[in-house]
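With one protein chain withheld, the remaining protein chains of the complex are depicted in position.
Take a look at chain A:
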Amino acid sequence: MGVTIDTARQPRRLYRARDHRVVAGVASGLARHLRVSPLAVRAAFVILLGFNGLGLMLYAGFWAVLPYERVTGEPRRRDVSQLVPFIAIGLGLILLQVLVLGRNSSVTGTAGWLVAVVAVGAGIIWHESTPERRRQWTEALPRFPWLGTFLEETDRRLFLFRFIGGGLLVAVGVIGMVAVYVPAENNEAVVNGVLFALLGLLGVGVVAAPVLWRTVSQLRAEREGRIRETERAELAAMVHDQVLHTLALIQRNADDVKAVQRLARGQERSLRNWLYKPTGSPTERFAAALEEAAAEVEDTYAIAVEVVVVGDRENDERVAALVMAAREALVNAARHAGVGTVSLYAEVEPEQLSVFVRDRGAGFDMDAVEDHRHGVRGSILGRMSRHGGHAEIRSEIGDGTEVRLFLPMERDAVTSGRER
């Protein structure tokens, strides 16, 4: 069902224009396709006419192979007048022979055949239009019935095969033309031959370019479609694995507010990361490591951690220690402050990393913390000083707690978040 495929995809195709036409609509159709002025196209044709009538031949060729612009609603019927271009091609070829080869009648016959070979090759290359058009081609070439069956095929590989075959024919014709002219030892004839061969190649190029372009754009569209499909599948898998399961759990635990909040928060976080955040490895990046620590605390203690990280840098042993200290501060806030939300702010500066963990909870008196409690002293203050940083804890009863962590840095180790 080649027709269905053709209409479904709608690439920008080259048609002969029905409106604005002077002779057959070739020039205006081309102009529309190339998005240039029709006048320029017509002028180009006229100028090419000067090169041994190439313009006329090209025009006739386009006329012969281009379908009429499709008009919606109107049934398409065969246009008998489209046989006329073949006569025009023949006339053009004869004219060319007379113009170029008139003086040397001994090679006229051979060269004429070679030109015919080139024309047939170009025709095969250009064969890429609708099946209808192919049928017309077949009917227009009663001398080559085998070509007809060849052209009816819609298979992709055969298209490539035909393309190469056509190219071969063209090449043989062009080489033959040069070969025929060279033994004549006539400089003018050689120049003419080469010139003609070049022009022929140019013409074939003009004819073949849209085909190549279309093939390439079709391939690209296919690849884009595949990528979209993969993304969709990934999203569907993600929604199935996480979102649907979370929603089911929420329905089952509907009366347990804490559990529902924890589930919803965890799901929100993972969806958000999936949608907006690049995948940064917590073992490599400072920001990702902090966010992971915050997520763990959120999940374990059913509180919300508002994470704000300005800048980013590579992770190393000292940075990991800072992250661990920040995690400990978050855990303390979650366990003792008695609030639902804790803020975590981290800033990466050229000279130092700083992390602030703040809650608005109960607060405590530093001096009243007993010596055997190691949470604050060992995990935060001690860890920071072991790695060359320092920590401050500010807490007031009733006004919440802020843990401030600072870690000095060598300048060169810093990268900003944008330069990842």
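Basically, contacts are C-beta pairs under 8 Å (C-beta built on N, C-alpha and C of every residue); 3 or more make two chains touch, one makes a residue touch a chain; residues count from 1.
Here is the rule we use: contacts and distances are computed from a predicted model.
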Name of the absent chain as recorded in UniProt (options "Nitrogen regulatory protein P-II", "Cation acetate symporter", "DNA-binding NarL/FixJ family response regulator" or "Sarcosine oxidase subunit beta"): "DNA-binding NarL/FixJ family response regulator"
Using the definition of touch stated at the top, determine which of A:343, A:379 or A:395 touches the missing chain. A:343
Return the single residue from A:45, A:286 or A:356 that touches the missing chain. A:356
Contact partner of the left-out chain, one of A:168, A:219, A:244 or A:310: A:310
Missing-chain contacts mapped onto chain A: 268, 272, 275-276, 278, 306, 308-311, 343, 345, 347, 356, 358, 360, 402, 416-418, 420
